[in-house]
Structure formats: structure tokens, C-alpha cells
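Here the complex is missing a single protein chain, while all its other protein chains stay put.
What follows is subunit A.
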Amino acid sequence: MHPLHRKLLRDLNHMKGQVAAIAVVIAAGVLVLVLGGTTLDALTLSRDRFYETYHFAQVFADLKRAPERVARGLAEVPGVDRVQTRVRAGVRLEVPGFDEPVRGLALSIPDGAQPRLNRLALRQGGLPAPGRHDQVVISEPFAQAHDLRPGDGFTVILNGRQERLLVSGVALSPEFVYQVGPGDLLPDYRRFGVLWMNRSGLARAMDLDGAFNNVVLGLRPGTDPRTVIGAVDHHLAPYGGIGAISREDQLSHRFLEDELGQLRVNATVLPVIFLGVAAFLLNVLVARVIRTQRQQVALLKAFGYDPRQLAVHYGLFTLVIVALGVVLGVLLGMWAAEALAGVYAQYYRFPQMGFRLQPGVVLLGVAVALGAGLLGTAQAVAGVMRMAPAEAMQPPAPERFRAGWVDRSGIGRLLSQPSRIILRNLGRHRLKAGLSMVGIALSGSLLMVGSYQFGAVDQLLDLQYRKVLTMDLQVGFTEPTSERVLASLRAAPGVRFAEGFRSVPVRLIHGHREERSVLLGMETHPQLRGVLDADQAPVALPPGGVLLTGYLAQSLHLSPGDTLQVEVLEGHRRTRSLELAGIIHEPIGTGAYMERRALNRLMGEGPALSGAWLLVDEARMQTLFDTLWRAPRIAEISRMDVLEGRFRDYIQGTLLVMMGILLTMAGSITFAVAYNNARIAFAERSRELATLRVLGFSRGEVGWILIGEMGLITLLAIPLAWLLGTGLVIWLNQALAADLFRLPLAFTPRIYAFSAAGVLLATALSMLLIGRRLYHLDMLSALKTTE
């Protein structure tokens, strides 16, 4: 082995603490990159495969009832490739062993055959046999939640008639990757399921023989869905069509896209921050490590090694560290990605999750880390190379210092000599101190980002479930119902208070922008549903005009006072111009709100309700459930505490798992930076420290110089960390905002304290480790060596 290589190995072994710390920094950056990239890739890949293999439709339309021949007209619309008409029905289920209400969505498939679009990925069993009206395919998550298998049976109430169904198969559909009930934000597999039945049976039950009430279309490549939607709407208008939608607005797809959008932020923004910080630190650390080897470099140069050989030698040194970091990062990243994808798989159901390590991601990580490392190496080696070997081996001339403003001010005279040493060192090495400070501040800002998300999630849930949704139960009626129903609800057992609401699906249009939403009509001063302004104070609903969630108003580019078009997607599709009367703040969902009677007028109806909110005596909850569930007009009952629990599980499962990993990484980086700073500071000062020991200073007094310097840098870094962290939080917060939820931008003292405490702890821990070295400081070598 070449002696230089042997030296390389020995150096690495000798500096293993520092090498490990730098490798951890790189590993953290690469881990986050691999984690985000792989998870994003796995989800995107699984989605694309699923959509393609199972012919996911591109246009979707609901209507009241159209004869089958209308489909021929649809097939002739330019750009349309395939048409699949369907019967679609909301149903209620009674599943053995589960005494709560279960909602279902029944969809038809051609008798005994796969549909042309949205084909089923069968997981167990098979399709219903042709002509069998009692056989059904059920969605896999629903089957798993109730432990249903082919051959099991349950009861369904279909168009008011009770029927007994047998499970023939269990399947997944590209239409229900994200399987949520109508109006829900999060899946509840126990309380909502999808059923596929033979067309003939379902049509007969729904009185739709020879007709359809739902149609999906596949398009030829390159076709603009908007032109097709216009033509489809035209064809279906006479049949009670309520407006076709493109894939973009399809519920499951939209949630999946939102999630992928958030993940894309996590997979790009955060790794950029992490890898950037890691690269910066690597650059600084490698350069400083090499500078401590100044005399060795000079010696080798004196022996006749040419600069290129030495550059290669130190380049290898860097390469080994980078390689260690990258391998560690990739392994941990893959492991974490698999865990995270497992969490996502609970919410997004694909027949298979395609997992692959992307060479591109790894290469990017290697390139950034290696680039930063080699740059630092080159700078340091070049600096040493510029010196004549003799000069570099000489005892270095004392560093040049000059008195600073502190000395000239009155404070200067009060300082002890050790404190003066600290200040002068910092003043002399402003760049070095500045870089250390920035390094610590960056890692502190990462800590802040992590802790912010944890705090913000709690705040979000508190806001949503303590101040916005203050009801215990929400019940939905099968169709708009007279407000007289409130009297009977109030009389139901256990109900302490009831308040009605009207909800209408709408399309909100402003210029060329449009969003689908639900327009919720409620009392002027609702008691059970908070409508809050920016200060979380309740807002009264204006007699006319509409209130929008801030996020929705923003995406429609609307300000209070602007006029927007509201297209009702129910009954007669009216379009009205309304004024945006104000903006309200709520963290979950995107809603539009009106005074209920004003909404009734808009709909051209009497005082009707879509549902009611109830306050309930907890002890009589079960009796109430039983009573309500027997009432024919009630289509859904939601418990707010169950919803909150589901939301908490979801956020903890997805966002917080990612954040937990990031927080761990941020902690490791903080420690690695502090430790390396301390190690290098110790190496640079050890001669001075030993001299002071010889002069009769105790270990504690000498330690103060080192601790004081590091401590001062750390203290100065903390405000900077706060500043950077605040910026990152604002950035991340905006990047992560989505229809599903927006984290409140809450800068609590806790997150600042967490960041400061993390940084201080890392510094203290490093000091403790350095203290061991200080204890064994060799006084004698200080007298003989020159550096």
C-alpha cells in the first residue's frame, strides 16, 4: 500500500470522532433527499401504473336519468375514446358485528364483466356471476375493516328496500385510491364502503332499467377535457346533468394530488435546506480539518510530492467521508421511505407499491456532498500549497491582532485576560467565527422548523374541533327537509340542542378561475359551528353575500367586495352573482358560507335543511344513535370526536412521521456542528491553553477560554437561528398549504425555546466531550512544539 494511502487510513482513524460527525451531517442531508424522493416516486409510480392498467376515466358526470341511447351521442363527442354508463346509488349497510351506521356507495358494472373504464383490481374472489343480483364486490379497505371475505354476507338498504348481499370479490379501483365518503375529508373504512354490483340488478332496484345516472369517459391522448366537458354538459343538460368534471376535480384524485403536492414540497424544499446546510458545513469542516494538517502538507511538499498528488490525497480523504455519509444516508433513507410509504398505503390504496431506489436522487446527493467537500478541500490545500515548504514548517509568526472597539471602550478595562483572549480571537477570526455561527444557526433553524410543525398540528386540531366544529354530532338528511324536522330532533333522547343547516354543492367562479366547494347555510349567529375571523373571534353571517375560507378566496383571487359567480350543482342548476362579504379563517377544508335563509332564497326553495348539528348527552349517545338510525330520512351521522381522532391519526401518521425524522436529523446535525466546532477550536487553541496551564491556570480557568468562545458563538447564533427558522417556517407553511388543511402560522415561545435549548444542549454536550481532552492536555508538548 502506498504510504500516503496508509496515512489516509490512519488519519481517518485518528479523527474518527470528527469524521463520524461530518458523515452524519451528510447522511442527514442524503436521508431526507432519499426519503422524500423515494416516497414521492413510489406514490407517483403506483398511481400512474394503477391509472393506466385499470383505465382510470378522465371525465365524470352525474345526472338524474338518461336513456342508454344518450351514450351513443357522448361517444361521438370529438376526443372521446370510451364511454361507460353506470348506475350509482347511495346505500345504507348493516354489517354483522358493527352496530354503528355504515354508508355505502353502490356502482354498477356490466353484468359479470369488467367495465370499460375504472376497472376493478380484484384482490380476492371474482366478479358477480352474470344474472346474480345478490352478489357484490366490495372495496378492499372496507372488507379489511370489517373482516369480510368472499362468501360472507351483509344487509343493504337499497332505495328503501332491504336486501341481503353476498360478497363475491374484494377489489381496489383507481376511482377510490383515496376512499372517502361524500363530504368527508378523511377515510373511515368502517363507516363507508364502495360496492360494485351487476348493472341489471342495481338498475332494477333503482328503477333505472335501460337508463343511467352516472357516466365516465376516457379521452384520446392530447384531448383537452374542458372541450369534452362542455359537449357532455350540453348532451346531459336535458337529463338533469349537474355538470361533468375532469379528473382534476375527481375526489380521490384531487386528494392524492394534494398529498403528492405536499410531499413534493417535503421532498424538494426540505432536502434542499438540509443538503444545503450539510454541504455548507462539510465545506467548512473539511477545510478546517486540513488546515490543522498544515505542517504535514508542507513536509510532504518538501519531500517532493507535487501539489496534484497531495490534492488527490486530501480529495480521497473527503471522498471517504462523503461515501460514508452517502451510504449511511441512502440506507437509512430507504428504510425510512419504506416505513413512510407504509403509512401512506393506509390512506392511498394501490394494488401494488412500486419501490425503487432512484439513482438520480442518490447521484444528486453524492454530487452535492462531494462538490461541497472537494471545494472545501481544494481551498484548504491550495492555501497551504501557496506557502514555501520551509515557511510552512517554521514556527508560525504570531498571528496579527489589533485592539478593537471593545478595548477602546470602558468595558475593555473590566475584562480579565482570558475574556480578552476570547473576544480578540473572535474579532481576529471574524470569518471563521461567522461561519461557525451560521452553521449552528442553520441547524438551530432546522430544529425550529421541526418543532413548529408539532406545535402547529395541535393548534390546528384545537382550533378546528374546539372553536369551529363545536357540535357533538352532525346528521345529514337524504334530501332537503323542512326545518320543522328540528323539533323532532330536539325531542330525540339525549339531544340537548339542535341547529339546522343547509348545504349545497357549488362551483365558485371568478374570471377564469373556478373551484368546487360546498356552500353552507346557517344561522346568523350559529351556536354549534364557529365562523371565525383572523383573531378567532366569531363572525356574524351577513344577510346577503357569501363568506369564504381565506385559502379558497386566495386561490380564486377574490377580495372582500368582489363579485363571484356561484353555480349550484344540485336540482335546477342556477348561477347567481354574489358579493364576497368577508373572509373567514379555518384550518381544515375549503368552505363557503351564507346565511341559511338567504341560501334558501338563492335555491328558490322554502326554509329547507340538509342536516342538523346536535349537542348530545354523552351517556345517552347509543340510544340516540339507535333512534336516529331508524329514522328513514337520515343518511349520515358523524361523531366529531371520531372525526378528530381520524384527523389526528392521519396527520401524525403522515406529516409528523416525516417531521419526526427531520427533527432527529436536525438534532444530529446540530450536535455534529457543535462538536466539530469545539474539536477544531480545541486543536487550534491547545498550545495556548497548555501554556496557560503551565503558567499556573487551573483546568477550569483554561476551559473557560474554550467554553467562553464556543458559548459566545452559540449565544450569538441563537437569534440568527430564530430569524432563519422564522423565515423557513413561513416558507414551508405556504408551500404546504392545501385544500385538506393549512397549519396555522403560530410562533409560540415554545418553538423558539426548543431551538435555543437544542443548540445549547448540543454545545454543552460537545463541551463535555472536549472537557475530556482538556483534562489530558499535554503541557509539555506545548513547550516544544511550535504550533
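By definition in this document, contacts are C-beta pairs under 8 Å (C-beta built on N, C-alpha and C of every residue); 3 or more make two chains touch, one makes a residue touch a chain; residues count from 1.
Going forward, contacts and distances are computed from a predicted model.
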Name per UniProt, for the chain absent here [options: "Putative ABC transport system ATP-binding protein", "NADH-quinone oxidoreductase subunit L", "Spore germination protein" or "Formate-dependent nitrite reductase, membrane component NrfD"]: "Putative ABC transport system ATP-binding protein"
Contact residue for the chain not shown (choose from A:Gln162, A:Gln352 or A:Gln417): A:Gln417
Residue in contact with the excluded chain [from A:Ala75, A:Ala113 or A:Val694]: A:Val694
Where the unshown chain meets subunit A, residue by residue: 395, 397-403, 416-418, 420-421, 424-425, 428, 687-688, 691-699, 701, 779-780, 782-784, 786
